[in-house]
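Missing here is one protein chain; the remaining ones are kept as they sit in the complex.
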Amino acid sequence: MPILVPEHTGFLFPNDLHVSWSLMIVMYPYITGLVAGAFIVSSLYHVFGSERFAPVGRLSLGASFCFLIFATAPLLNHLGHPERAFNIMITPNFRSAMAGFGILYNTYMLILALEIWFVWRQDIILIARHSRGIKRQFYKLLALGVYDISAEALAHDRKATRILASIGIPAACALHGYVGFLFGALKSNPWWSTPLMPIVFLFSAVVSGIAALIIMYMISMKITGRSISDECVDGLSKMLWAFLIVTLTLEILEIVTLAYEAAEEWQIISSLLFSKLSLEYVGLQMMMGGFVPLILLAIIVLMSPTPPIRNTLALISSLLLLVQVFAMRWNVVIGGQLFSKSLRGFRDGYQPSFFEREGVLAAVLILLAPFAATLVFARVLPLFDYIDKQAQTRRPGPGEQQVPLTSE
Amino acid sequence: MEHTKHIWRVGILVIVAITGFVFFRVLLIPPSYGIRGSYRYDNVAEQMAIEPRHGEVRGCNECHDERVDELRAGPHENVACENCHAPLSTHVKDDEKEWDMSVNKTGEWCVRCHLFLPARPKSHPQIDPVEHLVKVGVKQVGRDWSDVVCFKCHEPHDPTPEDEDTVASGIDGNAK
Partner (left out) sequence: MSKLKNITEITEEARQEAEREGRRDFLFRLAGLTIGGVFVNILGSGLLRGEAEGADDVTPTPASGRQGQVTNLPPKGYNWEDHLYAYLIDTTKCIGCGMCVRACKNENDVPDGFYRTWIEEYLIATNDHGDFDVQVFSPNGGLFGFQASQSPLAVSKGFFVPKMCNHCDNTPCTQVCPVGASYQTKDGVVLVDKEQCIGCGYCIQACPYGSRFLDPVSHTASKCTWCYHRITRGLRPACVAACPTGTRVFGDLKRTDDPVLVALSKTRVQVLQPNLLTKPRCYYVGLDLEVR
């Protein structure tokens, strides 16, 4: 009898022995979550004009864009036929929640790209003016051949940015709420099928986005030798704390409701969470990733510690929260596949191997790619320097040709 | 409005991109997609065109009608030929015999249906093989069921043994 059966306990439907949504499907909501979270921070600055977030205004946009580019990478790596991926836009079946992906993703990409263009347009033109050769041509192309940086034009840019950012907030919510909906709308799986799912996904996305932004901000300040803005870190920490409270409340409410209802599915879900996934759920998602940062952030908010202590606390809680959100994605995606739809048995866990196509190495590379892309982005479009100041005080270097690109 | 040239330019670019996408999308839709719904209608015909492998009894009847009649007359009347023999497509090609038909005559195969199992309906004839062989006085062949031991008393096309005593002592319809 040649058929190998994976380890399991209890009775599984024979086709349920396989975890068909792998680590890659954990990565996908994780990365889109970072996109949505970072974008919402950038909107606070661009729409609501919170000046305290000005230092991360550009970083958050750039990071959001870079994460968005790689949001499809885990999906493509997971598909049985990645070469047919465009079928989702060529022949969409709109009864499927997943068919909306093409439209949502591209709409959001468009909004983000346009907003970035309007925010950086002045810089693009100034860089073009102060450079030569291929670089000059490249920036001229980026400017789309219009070199108008008069006060009126810049005012239009600001207005466009504000409009785009305010469209972007619902778009970001839609993009990520939709990811939660993909899981929440499956009546076949009692662990996924809850209307809370999109909301939980959305709030934990914002948490992970802010956390990633705090980390990226601190690291880039360290690298570029700038000083960390107290106001900004303080504001981000407070926001992180608030969103974390909501996220944890929702996550706990979901479980409490299920436990209190104690319907058919609770039997399998309780043993899933408290025995199969006790480390990932109780340990990582709730204790280490949830309550510890909650306390650390509360210290920042309530006790106003000195900046070095505050920065350390913020950094530690951000790192823990990145783990928390990842654990949450893991517990939803993988957890939902560990038990059989027979509700009578479990697989004995799922450990992706290191080198396989959908393995750990691929996941690490896909997660690092947006950070690398952000570095590239920073070289093309400056994330922290306000070029108008720099360019106007700076003299052209000896090899630089200063040909004015004026408005035609 | 003055100083809005760049906005017009990027706007046109966006419109061109969207139109371009819509245009190329139309070219890429499979020809039969959407005729009857959101699927490729040609696939229905593709599914229908797959060649069946099991011929069912009517396939066997073409050449082996007396064997089929024999089977039909006995308690194995509902057992498909292809269960113990092989699918028709391993035997016949283009209505001609191409390969020899294989058959499984092992005791293992017989007990697949007639082994006593608590989940089997009580009315179905089933045995504890070791006990059964002792009862009917066939020499113990050990645990190896690859032998054609069952055929000593039972002819598979008409499996009721001729000796009525064997029937009484051997098969217990309400086993255990």
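Each chain carries a letter (A and B) given by its place in the written order, and its residues are counted from 1.
Simple rule for what comes next: a contact is a pair of C-beta atoms (placed from the backbone, for glycine too) under 8 Å apart; a residue touches a chain by one contact, two chains touch by 3 or more.
In this text the structure is predicted, and so the values were computed from the model without any measurement.
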item: Residue in contact with the excluded chain [from A:54, A:79, A:110 or A:375]; value: A:79
item: Residue of A:42, A:87, A:285 or A:374 in touch with the missing chain, whole complex considered; value: A:87
item: Residue numbers in chain A that touch the chain omitted from display; value: 1-5, 11, 13-18, 20-21, 75, 78-82, 84-85, 87-88, 90-99, 101, 182, 186-189, 336-337, 340-344
item: Touch residues of chain B, complete complex, unshown partner; value: 22-23, 25-27, 29-54, 56, 76, 78-80, 82-83, 87, 112-113, 115-121, 124, 126
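Note that only the chains that are shown with their structure count from here on.
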item: Rounded Å distance between chain A and chain B, as computed from the means of their C-alpha atoms; value: 48
item: Chain A contact footprint on chain B (complex, rising order); value: 2-7, 9-10, 13-14, 21, 25, 28-30, 33-34, 38-40
item: Interfacial residue positions of chain A with respect to chain B in the complex; value: 86, 89-95, 110, 114, 117, 121, 143-146, 148, 150, 152-153, 156, 160, 407-408
